[in-house]
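To start, the structure under review is shown below, and the notes come after it.
For this depiction, one protein chain was excluded, whereas all remaining protein chains were kept in their positions.
After this line comes chain A, so read on.
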Amino acid sequence: MNQSEAAPDPAPQGDTDNAVDAAYEAKLRADYDGQSRDDVLRDYREMLRIRRFEEAAARAYTRGKISGFLHLYIGQEAIAIATQQVMEPGDRVVSTYRTHGFAIALGSDPKACAAELFGKAAGLVGGVGGSMHFFDKARGLWGGYAIVGNHIPVAAGHAFASQYTGDGRVTLCFMGDGAVGIGPVHEGMTMAGIMKLPIVFVVENNQYSMGTPLKRTLPVEDITARAAGYGFASDRFHVTSVQETRRRLGEAVERARKDGKPTLVELITYRFRGHSMSDPAKYRQKEEVDRWRLNDPLERTLMALKLIHKVPEAELDADDETIVAEMDAAYEFADKAPVPQPAARFDNVMAEGPYYGDSATTRPAGVE
């Protein structure tokens, strides 16, 4: 059950000046063998939607339209797309503050996502959450958590509820490599292991805990080595395509659904932007980023479409333009959308309805 690979080189080798050499193409053909043109095109479009959404977010941030923290998913899109493809209705994704990609992948309206980034009433959570707190229950997105690691016990609680009610749902709980040292991860996994909960824990190992590389945060670089201590199955692989990620995540999901056994999956990936928009990522060299670009699932999928399926450039360009237009429209909608009403700040604090504070001495003027 332990499918751990030898630790992949954190920065894959390759000739970045001559990216598409024979070796690259051979590997590409092997990886995409058996994939239909339509499937590859679908995966490409879905990943591209996330990337274009994120690029538009970066531009809006630079123009001062978005404040607070903004953590982009660029480079990791294949994970969200593969996750969407292995989910059944009612399954849950619980994620971190780097969560736009899951929202777009699961079908959240880009308009509502962009409006949330802009702090507008039409936002995914009414403008009260911002970038770090995307929740879209109807589409299976259960957060949106920004205290590193504190969603792991909560996700285990969702899986516990599935076990308690027998609803047959699987919870997929994502975290970064930087999360695995913090206490709630250990406690949540301990509970999931003891109770044999239908859950998949996925570490998106994007090589950096903010600006600190793995070697300085992980005593053992193979994070899945921890699975044995919790009685989990495990899997560890390099995310280079949607289809391989889908296949292997799918195994873990089925193990949760059919056997009620948790799995710890480590996905080796890379974020091409800094930790957040305020991080210029000076802790790494351009050469490293360029080497990882050879493994970017989005770029590889594009190459597969060109080299294997001979999709005309014009068709790909038209696709891209359509997606860019969709995202531009979403950000234009967000820009023009109204801010929340002043009274919106009293909503959803308590279940009973608007909450104005517990004392006559502290209530805002004009409310009872």
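By definition in this document, contacts are C-beta pairs under 8 Å (C-beta built on N, C-alpha and C of every residue); 3 or more make two chains touch, one makes a residue touch a chain; residues count from 1.
Note that contacts and distances are computed from a predicted model.
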Q: Just go with whichever of "3-isopropylmalate dehydratase small subunit", "Protein lplB", "Putative spermidine/putrescine transport system permease protein" or "Pyruvate dehydrogenase complex E1 component subunit beta" UniProt uses as the name of the absent chain.
A: "Pyruvate dehydrogenase complex E1 component subunit beta"
Q. Which residue among A:Gly168, A:Gly183 or A:Pro312 touches the omitted chain?
A. A:Gly183
Q) Which residue, A:His100, A:Lys120 or A:His158, contacts the hidden chain when the whole complex is considered? A) A:His158
Q | Candidate in contact with the missing chain, chosen from A:Tyr61, A:Phe135, A:Phe201 or A:Trp292 | A | A:Phe135
Q. Among A:Ile194, A:Ala228 or A:Val367, which one is in touch with the chain left out?
A. A:Ile194
(Q) Given that one chain is not shown, which residue among A:Ala22, A:Ala314 or A:Ala351 touches it? (A) A:Ala351
Q. For chain A, which residues lie in contact with the unshown chain of the complex?
A. 124-126, 128-129, 133, 135-137, 142-145, 147, 150-162, 164-165, 183-184, 187-188, 190-191, 194, 347-352, 355, 357-361
